[in-house]
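Apart from one protein chain that is not included, each protein chain of the complex appears where it belongs.
So that you can tell them apart, the chains are marked A and B in the order they are listed, and the count of residues begins at 1 in each.
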Amino acid sequence: MVESDLSIFLLALLAGAIRVGTPFLFVSLGECLTEKGGRINLGLEGILVTGAMTGYAVSYLSGSPWLGVLAAGGAGLCLGLVHGVICSLPRVNDIAFGIALILFGTGLAFFLGKDFIQPSAPMLPSIPLGGWSDDTRVRSALNVNVLFFIGVALAFVLHWGLRGTRWGLVLRLVGDHEDSAQALGYRAAGVRIVATGVGGFLAGVGGAYLSLYYPGSWNEGLSSGQGLMAVALVIFARWQPINCLWAALLFGAAGAVGPALQAIGIGWGYYLFNAIPYVLTLAVMVITCRPDRTLSGAPGELSLNR
Amino acid sequence: MSQLKRRDFLKAAGLLGASAALPVNLLRAAGGGDLTVGFLYVGARDDFGYNQSHAEAAAVIKQMPGIKVVEQENVPETVAVQRAMEAMIRQDGASLIFPTSFGYFDPHVLKVARRFSDVRFAHCGGLWEEGKHPMNVGSFFGYIDEAQYLNGVVAGHMSKSAKLGFIAAKPIPQVLRNLNAFTLGARSVNPDITTSVIFTGDWSLPVKEAEAANSLIDSGCDVLTCHVDGPKVLVETAEKRGVMTCGYHASQAALAPEGYLTGAEWNWVTPYKKHVQAAQAGEPMINFLRGGLKEGFVKTSPYGPKVSAEAKKNADAVKAEMMSGDFVIFGGPLKNNGGEIVIPDGTDYKQTAVELERMDYLVEGVRGQI
Partner (left out) sequence: MLKPWLGRAGVLLLPALPTLCALVTTAVLFIAFLLIQGRPAWQAGPLVFEGAFGSLFAWENTLMRAAPLMLTALCVALPARAGLIIIGGEGALVLGGLAAAVTPLWLPALPAWPMLIAMGVASMLAGGLWIGLSGWLRQKRGVNETIGSLLLSYIGLAIFRHLVEGPLRDPNSLNKPSTPPLDSSYQIGVISDSFYVHWGLVAGIVACVLAWVLVRYSVIGFALRVVGGNPRTPRMLGLPVDRLVLLTCVLGGGAAGLAGMFEVSAVQGSANTALISGYGTAGILVAFAARHNPLAIIACAILLGGLEASGGLLQRRLGLPDATTLILQGMLFINLLAWETLTRRTGDWRLWLRGHWIAAPRAGLEEKGETSHG
């Protein structure tokens, strides 16, 4: 009994890490990109919700969930560009603007999304990787959504892109040292606008995962702060796309640990379990930060460091 | 008399019965014009769950002659709800208010009701007490645990693993009563059945609910039900994994054509109509109003295609007993899941018993902690 409890628990953690972690992965990659350019976008929470609504609505209206994902990304791109453009104006604070964007994005999604709460939209397919097993639980746990693999691939592509491509170098240069970038003839504002826009696109896709796959419905309580949590996650991952992948899985597992423990009969303190990711991130920050230097890996122009 | 009242209110009930015969139109004409009724919801009106069950009943009230309905949704349990109720009274002329969230009652409804003694506040879920609470306030609620017991009976017949799952928001009496009734219903069929419970911590956390559903299914539960604001996520997740579900709040049959067995549904039209009619007729406020299947406050979803004839027969028999008013869900001896007696032998708590509204234990057969 104890052994089977343990295996159920571990299975739930593994499956939960992937299921719950995928939206984290997308949003954190988006935020990572934005922050690499030297700007922070707290509005990804609003973008995520808008993406979730748009994705669901378009999937329902068009019958194609993939079109929904694209539309969600497009909606995210638009809101991301708004953030990018307006925060490029002098004296506009990106942190406060992000919070205003949360209000606006969720408001927009709730307003336009009223008509799409009731209908059922076609869902994204998943890839059954567990066919080898006779255990339905294993099979279910290894039913992995395509978006997860896209996200994993994206993490590696971004990792390579930021290091190995000219575009990545320019982005990092703009994010680390704006003046040098200007001296080389790159317009920092333009680069950041693109980075924030692409970041918004990814956050929108993360939202579409929520509404079109897991938990797979659209309603106003769909997001429980995944967008804001992703900001912490990026710091936890030290601005490394591949670390974002591991961190997203870890945060996903942390989200799954409360229900999983209760399923095997341990029911104490579920609120405290829900706070694990925050405690972990704070601990990492406290351990790795020093007053005389900023977080290693942090882009120098990031408003968090000034 | 269909509504169930406590002893203290037999007198008021008598009065009510007598005045029910008065011609409604005449009194309303005397009052001058339409009755404006205000509804407040804590969440979105269309959440496939609790708020929707209220909004659907409000839509029925809207169709009644001489009624004007004003509604406000997503009203948090802060000064916002006090001000929203006051605004309905002052700006819209509402004279009957339905604050539908439990958390509105104390202190918000009580505070506003003391200032507007000529307005009726019919609160859903609270426990009105004479002497302590204003006379223009009433609380109504339905004994939905009866329908949850029937859910349990059907689930008990249909479960192959003898393991059921229950996803709950918070360990509060209303939730525990449903969970316990569900478990007792299932164990009346097969005493070996256990119910695993997972508390998510809040009324609407879709990702957590989906995780909880998956965890329960992984640990072998093959029939799930819940007490959260929107059961949509649970029902859809279970259907995807080929597991059976019992619904809650409203019918989710359309979401799970395969695995939906039956469900516990609210029928708020009944208490709403009573309050509206009392207001229209100028009768005294109905301070305490409760009812179950018999009174039409709750109902069950039609059986799904999977439900066996035997299960139907058993559930229908229990339902008939409930409709006759003889059935006792919580009767002694009853043990909690730690083995202690919580209801002694020989004690039967009828549905009206106030003790049941303070439930703070999990009955034997529930796997979980509070």
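Going forward, a contact is a pair of C-beta atoms (placed from the backbone, for glycine too) under 8 Å apart; a residue touches a chain by one contact, two chains touch by 3 or more.
Bear in mind the structure is a predicted one, so any value in this text is a computation, not a measurement.
In the complete complex, the hidden chain is touched by one of B:127, B:162, B:328 or B:353, namely B:127.
Screening A:9, A:26 or A:97 against the full complex identifies A:97 as the residue touching the chain left out.
Of A:114, A:139, A:177 or A:238, it is A:114 that touches the chain left out of the display. If you put the missing chain back, the residues of chain A touching it would be 40, 42, 46, 82, 86, 89-93, 95-97, 99-111, 114, 225, 228, 231-232, 235, 269, 271-272, 274-275, 278-279, 281-282, 285-286, 289-295, 303-305.
Panel shows chain B; residues 44, 70-80, 82-84, 86-88, 90-92, 102-103, 105-107, 115, 125, 127, 170-174, 201-202, 357-358, 360 of it touch the chain omitted from the view.
Here is the rule we use: only the chains that are shown with their structure count from here on.
Distance between chain A and chain B, defined via averaged C-alpha coordinates, is recorded as 37 Å. Contact residues of chain A toward chain B in the complex are 5, 8, 11-12, 15-16, 19-20, 110, 114, 117-118, 120, 136-137, 140-141, 210, 214-217, 219-222, 224, 226, 255-256, 258-260, 262-268, 270-271, 274. Within the complex formed with chain A, the residues of chain B that make contact are 43-44, 46-48, 74, 196-201, 204-212, 214-219, 229-230, 232-233, 236-237, 241, 255, 367-370.
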